[in-house]
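Scroll down for the structure; my scribbles are underneath it.
Subset of chains shown; positions unchanged.
Chain nomenclature is as follows: A, B and C, assigned in order of appearance, with residue numbering initiated at 1 for each chain independently.
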Amino acid sequence: MTNTKKSIGFVGLGNMGGGMARNLAQAGYSVRVFDLMPEAVQALVDSPAGANITAASSAAEAASSVDVFISMLPAGRHVDGLYLGQGDSPGVLDAMAPNTLIIDSSTIDAATAQKVAAAAEQKNLLMLDAPVSGGTAGADGGTLTFIVGGADAALAQARECLEVMGSNIFHAGPSGSGQIAKVCNNMLLAVHMAGTAEALALGVKNGLDAGVLSDIMKQSSGGNWSLNVYNPYPGVMEGSPASREYAGGFLVDLMTKDLGLAIACAEQSASSIPLGSLAKQLYSMHRDANDAGRLDFSSVQMLFDPSVKS
Amino acid sequence: MTNTKKSIGFVGLGNMGGGMARNLAQAGYSVRVFDLMPEAVQALVDSPAGANITAASSAAEAASSVDVFISMLPAGRHVDGLYLGQGDSPGVLDAMAPNTLIIDSSTIDAATAQKVAAAAEQKNLLMLDAPVSGGTAGADGGTLTFIVGGADAALAQARECLEVMGSNIFHAGPSGSGQIAKVCNNMLLAVHMAGTAEALALGVKNGLDAGVLSDIMKQSSGGNWSLNVYNPYPGVMEGSPASREYAGGFLVDLMTKDLGLAIACAEQSASSIPLGSLAKQLYSMHRDANDAGRLDFSSVQMLFDPSVKS
Amino acid sequence: MTNTKKSIGFVGLGNMGGGMARNLAQAGYSVRVFDLMPEAVQALVDSPAGANITAASSAAEAASSVDVFISMLPAGRHVDGLYLGQGDSPGVLDAMAPNTLIIDSSTIDAATAQKVAAAAEQKNLLMLDAPVSGGTAGADGGTLTFIVGGADAALAQARECLEVMGSNIFHAGPSGSGQIAKVCNNMLLAVHMAGTAEALALGVKNGLDAGVLSDIMKQSSGGNWSLNVYNPYPGVMEGSPASREYAGGFLVDLMTKDLGLAIACAEQSASSIPLGSLAKQLYSMHRDANDAGRLDFSSVQMLFDPSVKS
């Protein structure tokens, strides 16, 4: 039987990228992978899905002669360097075959996303920015949410692959829109999580039960995602990070990074984001006061109710 | 046929109280009403439900010889004055028959609620603080939400009446808890509404469509009540105040008042509410910059996107 | 030799009031004193200035048959109770001789100050609100600053006494203005102190020396009272609270109280004070995170630079 599935190049095999590449291989795609950490490559090759995985010796090799090229990197400067080159090493755009479809799933600033997409377009390559939410659990389970920026035609081609890695796919608009929409969403998340933590602490300090108050607000106009699925008060919601000492989940350091992207996005568009800016500072003060960078972001509860401990 | 329903005294027949008293009368209760504005009393007597309504000549008369006494007043000082007296005029607690059940549905500071409830208890009278949400539409339609503080036994007695006036009844805890829970909820509402407005303006300024971005965030971790049922961006949600130039709805002046109660509640409990405090200031600046006191509170969108007009 | 100096009644002999009354007695005034704590009265009687001090058995006795009556109490409700009465005990306004001059040096809300002054005026008594700054050192040394609200004529009569207790006397305007001006000043102080602490921490985290940076900003447009006389960074200014582990000085609890008065003042005048509100929250979070209520208010430095310890 011949494999009629598309061939995929994948660069960036960290906590997120590793699971995404594995899911593609398990779904029958042949995946050529590269990472600066050889162990990350080897782990994939040795995995049960290893039969469909080939180790590339460079990013350029992973990018050449594939139908789809996917990247999952930490920050804008890495994405810029990978696609456009850095110092003496050329960018992977130069190594790609015509018609290669590009998907960058990194969470980066919109300006870099737009710059790289424009460079790809110059070479007649379609590119999508497709940042994800859902964390490592979503990456492992193939249940990520993709928020996509780019042309309709590119998304149509990408959909099959994206559906292997995720369960929700949103099209936000043209190039860069995926990054912008994610940044807007995560800023709003930071605001309502910290706002929820404030409201719960205010209730508890005035004698209310955090669970009872949560129930009331959840069914009233205070309702929001934090209350529904991620209650920040210890003991209210079984299985939430708050009920396991804020271990795991979405780290304060990552939320702080995303709020930095929101502020950069506001800066370049002359937007006012007073609550988003204050949320950034609250997370920063919480990180410093409670050594909380590696705790789940709902641990901001500690800032408002010092009796809550990690 | 004899009317076996309880007799009710009702003081405070404004936009909210008028509808509530009418609904009780329509449900067959005999209601003795009083208001400082004779027109408000007359309007009820002349209404279709007028057969069950009697005009009292004073608050004390409305409070004497009834099974249940309900008040709906603007602020804590009015509630204090009504129940405990002011200057030479005695409070209605002195006029009540033993076993009268008291329900104060005003939205006031918890400290006053607790003080009046304690005075009632001294006289062996059961009292509930039961502030509402749902606005004049809820008061007219009998679909208010009651957030109740007080003893279980008192709520059990009150439930029948409350269900005539409302469709949701939450028990927050002992005396004062209704006020505290409402204040927590409305502070969180102010925060996620203003946060939603910020996020939408940020997206729009960066080229996204407000409706598309709203859809994405609603289904993602940014989801909240403002996005679900009260989208603040004009044109996104048919029938929302934003789509009728922010007319009607929940006024900026009322949200500012509720945020003042939240701050007072935080002050007396030594709580930190940085986002709630900033939301208060944003509403205050919005009111002044855009003459917005009488607009719906979702008009805070104007503060972040000056192209949005009322 | 006859004492031709005015007779003075003085109520409220705490850390501040005790020193003020003593200075008046030492200057030759005969002072009739009262406090709810008998020890505070006795300490004054036993002091070197005791010859000019008489213990009164009640506030009313201290207020009757004196030329000037001075009060120094913790909060508005105490001032209200003292002058206007509370429960069954009448206010001291009823006990005063005609033409008694009243000086309230408590730091309280302007609304209470105006209410009490209006009641005094009804009885043809002149009253000044005259809150102070300068702390216990200023009270002991007679170097307080008085910020005075009330009529010119009243201030002219009071000046001789005030100059015994203080070295600066400002006339802010009519009744209540002393409280308002003090609240404005202290709000601005809180903002520039916390702002100075932020700026110093930002510089230090980026490798600058706190002393060098302080010198530069002091001589530049960043200059302010905190930098000039009360540097919040440890080791920069000899003798400042920061250089003795934030002991003594103006307590975080008192600054938090004053910011509460500023917020109440803004509330009743529909003013927007976003920085003042945030400063209040920063002091509140600092108090909770660092158990800092009894530290000097410049210890807010700890919130921005966790390496700084009390």
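One rule holds in what follows: a contact is a pair of C-beta atoms (placed from the backbone, for glycine too) under 8 Å apart; a residue touches a chain by one contact, two chains touch by 3 or more.
Keep in mind that this is a model prediction, so the values were computed, not measured.
Taking the whole complex of the structure file rather than the 3 chains in place, the copy count of the single sequence reaches 4.
The rule is simple: only the chains that are shown with their structure count from here on.
Mean C-alpha positions place chain B and chain C at a centre distance of 39 Å.
Measuring from the averaged C-alpha position of chain A to that of chain C gives a distance of 53 Å.
Each of residues 274, 278, 285, 288 in chain C touches at least two other chains. Taken together, the chain C residues at the contact with chain A in this complex read 274, 278, 285, 288-289, 303, 306.
Against chain C, the residues of chain B that register as touching in their complex are 260, 263, 267, 270-274, 277-278, 280-282, 284-285, 287-288.
Contact residues of chain B toward chain A in the complex are 110, 133, 145, 147, 168, 170-174, 176-177, 180-181, 183-189, 191-192, 194-196, 198-203, 205-209, 212-213, 215-217, 219-225, 228, 230, 262, 265-266, 269-276, 278-279, 282, 303-304.
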